[in-house]
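Note that this complex is displayed minus one protein chain, with the remaining chains in position.
Entry: subunit A
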Amino acid sequence: MIVVGELINASRKPIKEAIETQNADYIKQIAKEQHEAGANYIDVNAGIFVGKEPEYLQWLVKNVQEVVDGPCCIDSPDPKAIEAALAVHKGTPMINSISLEKERYDALLPIIAGTDYKVVALCMSDGGMPETTEDRLKIADELINGLVKNNIPIDNIYVDPLVQPIGTNSNFGIEFLNAVEAIMTRFKGVHTMCGLSNISYGLPNRKFLNQAFAIMAIAKGLDGLIINPLDKQMMAGLIAAEALAGRDDFCCNYLGAFRAGKFEF
């Protein structure tokens, strides 16, 4: 399971303020906490700053990697911002994300083609947002084939089947889950990942829904998540779910987590 720590996102107020006041210490602290909690990648997003996104995204990468010996997940739809971040990034980053929307696809492909970057491939096309399993599968098929043809190994592709809120359509949860299963079955070697918070949009008790949804998706084969790694209950749930899904030989990871006190809240 790949965990991407989602907290350094400018749409969160404390991060927005830290960027505006160039409070590097705060960014470093949040990066470090997430890394220590088990995040494999630290997501960096400065998307709310129209015009200044490239500069700020680069600043975030620099500060994160001053304290974290690990890669970032560069989170932007804007090729200029991604390039600015890449210019200072050390190691192999994850790019979040390319999609099948023509403009975005054409702009990002030259940046990632032939590289060893990890790439999040978002199931969205100019035809709109996918609603059914079939919609998602069709976009995933085109995206995976397009990326592989451009020398991106299938093992570096993380398909995001696009989570939509069950509050607006009761079937959005199950259609997503079935898409995960279909993608993981049909395209051997590819990965799937997603953020969770959309699923519970407009509903109370979101944490609970997000957690249950993550565990259900893991059962279907999901092997990447963009989450808050400081949420101990969520992290413990992932470890338990992977063991239950048959992806933890001799329950090694589960037992290691137990001994490390990860099930004590």
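Throughout what follows, a residue touches a chain if its C-beta (ideal position, glycine included) is under 8 Å from a C-beta of that chain, and two chains touch if they have at least 3 such contacts; residues count from 1.
One rule holds in what follows: contacts and distances are computed from a predicted model.
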Among "Methionine synthase", "ABC transporter substrate-binding protein", "Cation:proton antiporter subunit C" or "Ion-translocating oxidoreductase complex subunit D", UniProt-listed name of the chain not shown: "Methionine synthase"
From A:66, A:103, A:116 or A:134, residue that would touch the chain that is not displayed: A:103
Contact with the hidden chain (one of A:74, A:124 or A:241): A:124
Identified contact with the non-displayed chain, of A:2, A:24 or A:48: A:48
Residues of subunit A (touch criterion as defined above) contacting the omitted chain: 11, 47-50, 53, 77-78, 101, 103, 124, 126, 128-129, 164-165, 167-168, 201-204
